[in-house]
Structure formats: C-alpha cells, structure tokens
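Just one protein chain is left out here, and the rest sit where they should.
Right, subunit A next:
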Amino acid sequence: MFKKILIANRGEIAIRIIRACQELDIPTVAVFSEPDRNSLHVGYAEEAYLIGEANSKKSYLNIDKIIDVAQKSGTDAIHPGYGFLSENSGFAARCEKEGITFIGPSSDVIEKMGNKTTARKIMAEAGVPILPGTNESIESDDEVYKIAKGIGFPIMIKAAAGGGGKGMRIVNSADELKSCLRAARSEAGSSFGDSSVYVEKYLENPRHIEIQVLADKYGNSVHLFERECSIQRRHQKIIEETPSTAVDDKLREKMGKAALKAVKSVNYSNAGTVEFLVDKKKNFYFLEMNTRLQVEHAITEIVTGIDIVREQVRIAAGEKLDLTQDKIKRNGCAMECRIYAEDPDNNFLPSPGTIRTLRSPGGYGIRYDTCAFEGCNISVHYDPLISKLVVWGKDREETRFRMLRALNEYSITGIKTTIPFLKKVIKNKFFIEGDIDTNFIASRIERSSAPSDGTLKIAILTAVVESFKKAEKESLFHNQHHPEKSQWKIAGKWQMWGNRF
C-alpha cells in the first residue's frame, strides 16, 4: 500500500478523498492555490503545500509544481479527483515517468478515451452501440455542413477533447451552424486547450444513464449498476439517482455488459464510468467514458455499500478486485442533489461570494459532502459546487420525500444557490412519475415563479419586528444617554471586575 497520497484537487472532492485515505491509514498531502489557503481541504490533510496563484493554470493545473510537491513530500501516489488534471493523459504519463502512481487508469487509456472521436472508433469496433456522426474531428465549416445534411438536423457539435458539457452546442438548422460552431470552438479552446470539434446526431430528449465500473490490473472487472443523470442544466448534471426509473433488469444487464465490453476493449483499470444516451424505445448509445471518479459516485456507494475511492486506491496499489458481479447487490434507492452557487432565476449564472450563514441537513439516510462553512468564500475562480446532498431510501418515494425534507432543512445565505430550484424539481409531477429526460429543466420547470404570498408575509413580519426592536432600543438609548454614564465606561468597569478573578 502507498506511504503517502497527494490529492491534486480542491473543494468537496479533495475532502472526500482525504477521508478515504485516512480510513486506509494513509497520510495525505493537500495542495492549494493562494485564495484556497482558507479552504477546508487544507485543514483536513496531514500536510499542505501552496502551489500557485488563483488561476488554475498556475496552480491546480500546474503539473511541474504538483510533481515537485509530490517528490518533496515523499508522496508515492496522486489522486486527481475530478476535473482539473483528472483526465489529462500528459499528467498521468508524467506521474508514470516519475515513478509516482497515478490513481486512475494508465495514460494511454486516458488519452484514447479523452479524445472523443478515438473513443467512438474504439467502441464501434468493440461492438458497443454509438450514435451516427463523425469519428474524426472536423476543421472546416463546410465539412460540418455536409455531414449535418447527411445525418440530418438537429446535430450536436462537441469538443473532441471535451467533457462536462463544455464546448458543446445543439444545432437545429443550417442557419445556426456558424454561430454554434464559433461558440463550441471558443469554449473548447478555453476549456481544454484544443478547439477541434466533431459531429454527432442529436437524439431528441434522451435520458442520460451511466454505468459505474471497477476494474483491476489483472483483467477482473465488475459494474456497479446505473446512475440516472438526466436532470441537467447547460448539459451539466444537478440531480442524479439510482436505480433509473427507465431501466429494468433486462436493460440493466445489457448496459452493464456493454460497459464491461468497453472496459475490456481498452484494458481499463481503476474506477470509470461509461455514459450512455437512452431513447424512449430503450435503445442505448455510447456517449463517452469518464476515466475518473464522478461527482455523483456517492449514490452508487450508498446502495452497494462499496467505497469507490477506497477501491480506487487499492486497485492503483496493485491489489486484486475482491468483488465478483454476482456478489454485488443493490439495497434501496439513492438520490443526489448538487448545490451550486448559482442563480436559478438568472439562467444559472454563477453567484460567487461569502456564505454568511449556513444550516446543513442531517438525520437518517443523509450523506452530506461539502467543503463549505459559515464565512467561507465560494471563489469566482473555480467550479461553484458548494455541496452534494445524498440521501438513501428503501424505495424511490421514500428517497424523494427524504430529499425534500433535507432540502427544507438546508439554508445558505449570503449567496444564491440552487436549493430552491432543486426543491421545485423534486416536487415536480413529471419528476415524481419518473418521466424525465435531458430536456426536463427546459420543458417541465417553470423558470421564475413568483414567491408564495405566505412566505413573503413571514419575511415581512420578521423584518418589521426587527425594525421595531431597533427603534425601541434607539429611543431607550437616546433617553438614557448621558456623557458621564457612557456605555464605554460601563464596559470598562466590567472589564476591571473581570480582572480581579
């Protein structure tokens, strides 16, 4: 097993990984950027090193600096978390070269799966179903137009190096093509440093369902069932659940087998996720493979009882998978809500700032993964995820009601969050029926509903009481105020008394 693990990440996921390491009795090393000096992951780790400025290119994406810290601290393994360097094959290769274990698959697998067009090619060859489109990235606008005509609008333009919904545009007609291409290319360039894009047939209102896999270095692999991730804004998930209301045992088996085919086709090892789009007729198509830990991994953990991060570390250390497919059982349901510092009434615009007050949910069946605390700053420099609220229930309705209860307990002030929006989704009648797809937020949720009159009255009443008390205090102060008996003198006397004891 490893002597020491460096976590090349920040936020809630850094804490999640530190916790797993501590339970394995492995010391941890945190790295942080200048504004993250006050972040919680620094305090949770055994050691912590400043690696650069706020800009992630100068800190969390700074490979040389991170490797330097790893060597200086005597680290023999690095966990990349999600985002940042987690799917950077160059970083994984550098770790391999320096003799540090990268907790994840090998660099060549990351590279193959990271290039979405190469991944499509490999999957097609392995017999995993893919959507019609190109298996090469495309340079000219004309070429995109030709292909679009061939497979028919709508199409999806995607960043070849992409993921996480960035550099992605739906094109409904030829008129939109130019502006969409521009936007996709520029976002791809700024997010991934590679502006090449490819084209895929756009499936109308599909579900986004993914399969979690674990594979060791000896060819053993299992899947941990599906996660339903259709509730998305800007192609980024905000609510996930398992099991999916669209997946029956037969489909689960088929998708699980396809995911394991994908794993075997590239000799995958460590934890990974195979994402599929599923249409109304239960056809499924390979979307991409995430060669890292997912944000939403916790829902799988609580229904299977398997600690995925712990497994990642064990597998990376060369241990054998002690799980077999028939031993993996699902117990009940789980749901995750992602709480972002965003304004749902303003197109989910990030709402960075300082959390003024925080009341977190608790009780039976609740798992609360966060990096937030009262007074902490949600920085403009990084992903605005505040916390993940994960709940367990024996069936979907119990889970849903528990989630609603937990969201009602949860209060964050000082910045705008997705909490009110999440409540709206959890209470939505189509969501209750499990009638969801990736277009759910646009089609089923009313954006800005007027606040309820009753709630407004509560707010007014409280504000008026406060105003009244203040006015009372002021008039009392004015009436009693006397230079010889100033409040400071009284405080001074108290202080003297205090010193005598």
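Simple rule for what comes next: a contact is a pair of C-beta atoms (placed from the backbone, for glycine too) under 8 Å apart; a residue touches a chain by one contact, two chains touch by 3 or more; residues count from 1.
Assume contacts and distances are computed from a predicted model.
Q: Match the chain absent from this complex view to the correct UniProt protein name in "Cell elongation-specific peptidoglycan biosynthesis regulator RodA", "Cytochrome c oxidase subunit 1", "Lipoyl-binding domain-containing protein" or "Electron transfer flavoprotein subunit alpha".
A: "Lipoyl-binding domain-containing protein"
Q: From the listed residues A:Gln71, A:Ser173, A:Asn283 or A:Asn408, report the one that touches the chain absent from this view.
A: Residue touching the absent chain, from the options given: A:Asn408.
Q: Go through subunit A and note every residue touching the omitted chain.
A: Contact residues on subunit A toward the absent chain are 166, 183, 186-187, 190-191, 234, 347, 349-352, 356-357, 359, 380-384, 407-408, 410-411, 413, 416, 419-420, 423, 451-452, 455-468, 470-471.
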